[in-house]
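Yeah, one chain of the complex is gone here, protein chain that is, but the others are all in their spots.
All chains are identified by letter, namely A and B, in their written order; residue positions are counted from 1 within each chain.
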Amino acid sequence: MSELLQHAFNGLVNGSFYALLALGLSVIFGMLGVVNFAHGAFYMLGAFGAFILLSEANLGFWPALVIVPLVLGGLGMGLERVLVRRLVALDPLYNFLLTFGLTLILQDLLRMKYGSQAQPYPQPAGLGGSLNLGLFDYPAYQVFVLGFSVLVSLGAWLLLARTRIGMIVRAATERPELTRALGINVGRWISPVFGVGIALAGLSGVLAAPMRAVSPLMGADLIILVFAVVVIGGLGSIFGSVAAGFLIGMLQALGNVYVPGLATTSVFIVMAIVLLWRPAGLFGREETAV
Amino acid sequence: MTALAFRKLAAMPRLWRLVGLLAGLLIALALPWFIYPPVAMDIIAWALFAVALDLLLGFTGLLSFGHAAFWGSAAYTAGVIAIKTGAPFPVAILGAAVVAMVLAVPIALLAVRSTGIYFAMVTLAFAQMVYYVANQWRSLTGGENGLQGIPKNLFGLDLSDPFYFYYAGLPIALIGLLIAWRVVHSPFGRVLVAIRENPARSRSLGYPVDRYKVMIFVISAGLSGLAGGLYAVSHGFASLQEVYWTTSGKVVIMTVLGGIGTLWGSTIGAALIVEVEDYVATSGIHIGPLNITGPGLIAGLIFVVVVLLFRRGVWGTVAHLLRRRRDVPEPHLSGTAPDVAEHEPAVAQKP
Partner (left out) sequence: MRRNLIPAISALAVVSLLAACGGGAGGPSGGGGKISDDKIVLGVLNDQTGIYSELSGPNAVKAVQMAVDDFKAKHADDAVTKNIEVVVADHQNKPEIANTKAQEMYDRQKADIILDVPTSSAALAVAGVALAKKKLYINISGATTELTGDKCNKYTFHWAYDTYMLANGTGTTVTEAGAKKWYIVYPDYAFGQDMKKSFTAAIQAAGGQVVGEKASEFPNTSGDFSSQLLQAPAAKPDVLGTMHAGGELVNLVKQYNQFKLKDKGIALSVGLMFITDIHSLGPDALAGTKFTDAWYWNFDKQNRDWADKFKEKTGSRPSFAHAANYSAAMNYLEAVQAAGTDASDDVVKNLEGKEINDVFLRHGKVRAEDHSVIHDVYLAEVKPKSEVKEDYDYEKILTTIPADKAFKPLSENTCKMG
């Protein structure tokens, strides 16, 4: 039994990455109507950012956790201003294609500079041991990742549900014209929100660096799983994305134990089932299904 | 070629239309004399694939980001049929196209429940599922190693020289292109354009929109299958690459580069991308100290530039320059015209 719990816990840890990535993706979609294919590439940039900070500036994990998301967030805002904004008026598919192209560019640029080999990145000192969680031992770092992700998700929810800024963002998302008519400057929030979404992707990248191989293609297959996660959770729903992220993480972990070859396939099967039963996703709203 | 343009086309002298098509045919026939024959065959296969995608993207307004599922499953099927039964390769390719269509039915039925960007994401996810299954089904697909040694059987004729195989395989692609052309120039094709422009109105006129979408999806998958089967036999090889999402992305680039909704533009897009990739792989591009050897970078740049500046694609841009004098509406993705600057997306994608 404790083994099962251990695996489930494992799944939650993996789900943290899905949750954070899905959160960022949802936030960007909610505000701009843009599905950011490059989200996986920014996750990769987050991990590389941590690596570069360590190898060039000798800054460890904790500074990286703060600096990298900020820098990437800024980069995201710049990207939105220069590129994404031009296509927002058109069919969202154009922006999807744009971000797809960006993904290819970013991945290849990193690959040309650093090669495809995984870069070394050590675990942060202080989180090296394991914790006794009652029923089983677990590496401290993984526990930290889970806890931190939950905190960030809660923070995002609080921000959106309880603050004035959040209220504006939500209003702008659901009724942009009406919000504008009420005199609120919606436009000035678009870039920052996009930046926050990207920053979240970068954050998960930094969290992943000690645990995963830091290579240019680390986000490539992951992004498609994240798409499945948001389809399952419901693209417009913040809560849905996060919940689905953790759920899918657990599904994969348990799948790895019981049906090793088909763990990832089962995620897509679940997606198919959800689409049949609830086209808007588990927590999505009906309009999004159209 | 929108509904309006179609009418104008029908009124035009058919002689010139014929000349245009003939020119294309001549190029196709002469290609292996100028270009290394296996690459020429690649261009033809990808051209058919891109045209198949354009049926969905340009004419019906549905972006499928998972078409590799059909190209790839057909590649494997053609290989398996050719190896196991020794049947003539056109039979293998035909069988492959049928399998692709069968695979397309459930995917289409599930995918058309969503529209726009959801549709793209859903098709992408399903294609990945096909990839993982192909990976697991090692006994059939060879898994990582791929399916090797696909023969080019044709009643004992020796087609080992790719130059001769090109002429043996070309008719199949031409038939596929003919089918695509026929679909577009038909009442069915006109309904598709109507669905792209305004699905709600089409529905209110009594057309079963979802059923039409499924039908064109399956047709597109079948043609993609034809292309994929041809590709596999040409290379003597089918691999996981054929079902991977980058292949789905590549064919989308080709269609967008060529010009969405122009049908023949996709063939040019395909030719350009295949040639550029071949060039980069062979010699790389050197800009000062930068040595660009990655196909991803080039493809990505092309994508970004085309999406930002040349949304009409090659063919579309040329046609647009001519159209300026004639004032004819142009093809575009569902709900928006590239000319209009500030415009709310037609379908409510936002939650």
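The rule is short, and it goes like this: a contact is a pair of C-beta atoms (placed from the backbone, for glycine too) under 8 Å apart; a residue touches a chain by one contact, two chains touch by 3 or more.
Everything numeric here is computed off the predicted structure, so don't read it as measured data.
The missing chain, though absent from the display, is touched by one residue of B:65, B:89, B:118 or B:315; that residue is B:315. Against the chain not displayed here, subunit A makes contact via residues 3, 6-7, 10, 13-14, 111-112, 115-120, 122-123, 129-130, 139, 141-142, 208, 210-213, 215, 217-218, 221-222, 225, 249, 252-253, 256-257, 260-264. Touching residues on subunit B toward the chain that is not drawn are 9, 12-13, 16-17, 19-21, 23-24, 27, 31-40, 135-136, 138, 142-146, 148-149, 160-164, 235-239, 241-242, 264-265, 267-268, 271-272, 275, 278-279, 281-282, 293-295, 314-315, 318-319, 322.
Here is the rule we use: only the chains that are shown with their structure count from here on.
Rounded to a whole number, the gap between the C-alpha centres of subunit A and subunit B is 31 angstrom. Listed in rising order, the residues of subunit B touching subunit A in the complex are 63, 110, 113-118, 120-122, 124-126, 128-129, 132-133, 136, 245, 249, 252-253, 256, 291-297, 299-304, 307-308, 311, 332-336, 338, 340-345, 347-351.
Those residues of subunit A lying in contact with subunit B across their complex are 30, 33, 35, 83, 86-87, 89-94, 96-98, 100-109, 111-112, 173-174, 176, 221, 224, 227-228, 230-231, 234-237, 261-262, 264-265, 268-269, 271-272, 275-276, 279, 284-285, 287-290.
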